[in-house]
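First comes the structure, then the notes that go with it.
Heads up, one of the protein chains got dropped from this complex, but the rest are sitting where they should.
And now, subunit A:
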Amino acid sequence: MAADPFFEFLCRMGDNTLVLGHRVSEWCGTAPVLEEDIALANTALDLIGQTQMWLGLAGEVEGKGRSADDLAMLRDAWDFRNVLLTEQPNGDFGQTMMRQFLFDAWHVAMLDALTRSTDPRVAEIAAKAVKEASYHVERSGDTVIGLGDGTDESHRRMQAALDLLWPYVGELFVPDSVDDAMAEAGIAPDLTDLRAAYDDHLAKVMATATLTIPDSAFAHKGGKSGFRHSEHLGHMLTEMQWLQRAYPGATW
């Protein structure tokens, strides 16, 4: 039996922020400079906070009594619905910031559209989250520019990061049956409608950053459908979920 598309959609929103939030939190205590360490930890915190709202609503919609924590900590890789971009490893600081910008630019546009959702609960979460995401994209965009148009070494690394991560951008915009059902119900926008503005945004930032966007529309898929996550997700969950797996029901 096909899963409820609304539940699937909410898991996608919540899993994107959960997985990326956890990835970003991996920098805590090890970022290149203190200010960046704090900035990354704050970004992670916002994303995890948004996760609580999305997965909280997902649990409510599902109606089986699962909390946001249950969904985050007790599902395995194949039940996660985040896009592949968010689960990619941090790499170096530049790669982390490139991943962040590619996601943030989509996130802001998506959340902005969701503030006009026909479902008031979705619109309320989006209105809260879009303020934080707008702040994130300002920083990640500035950092991509600063490093791209920086030294030869930082430029080289940022171009390598863009080349590496570019094939993961497409999944954000290619709709499937869940996205179609959400768009039809007016709960979420048609993802293809977000692409032109995203491309404009990226073109401006990358031009200022002196970086070249790869001339390829190839898109890795399988994250948001759960069909085929990359190997990285399982390793990340092993660490993220360790406590609840080792000590089920542990609280403090």
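Details
Basically, contacts are C-beta pairs under 8 Å (C-beta built on N, C-alpha and C of every residue); 3 or more make two chains touch, one makes a residue touch a chain; residues count from 1.
Quick note on the criterion: contacts and distances are computed from a predicted model.
Only one chain is not pictured, and the protein name UniProt records for it, out of "Cytochrome c, mono-and diheme variants", "Iron complex transport system ATP-binding protein", "Phenylacetate-CoA oxygenase subunit PaaJ" or "Tripartite tricarboxylate transporter TctB family protein", is "Phenylacetate-CoA oxygenase subunit PaaJ".
Within the whole complex, the absent chain has one touching residue among A:Asn42, A:Asn90 or A:Gln244, and that is A:Asn42. Note on the undisplayed chain: of the listed residues A:Arg12, A:Arg139, A:His201 or A:Lys224, the one touching it is A:Arg139.
Taking the complete complex into account, residues 35-36, 38-39, 42-50, 52-53, 123-125, 127-129, 131-132, 135, 138-139 of subunit A touch the chain not shown.
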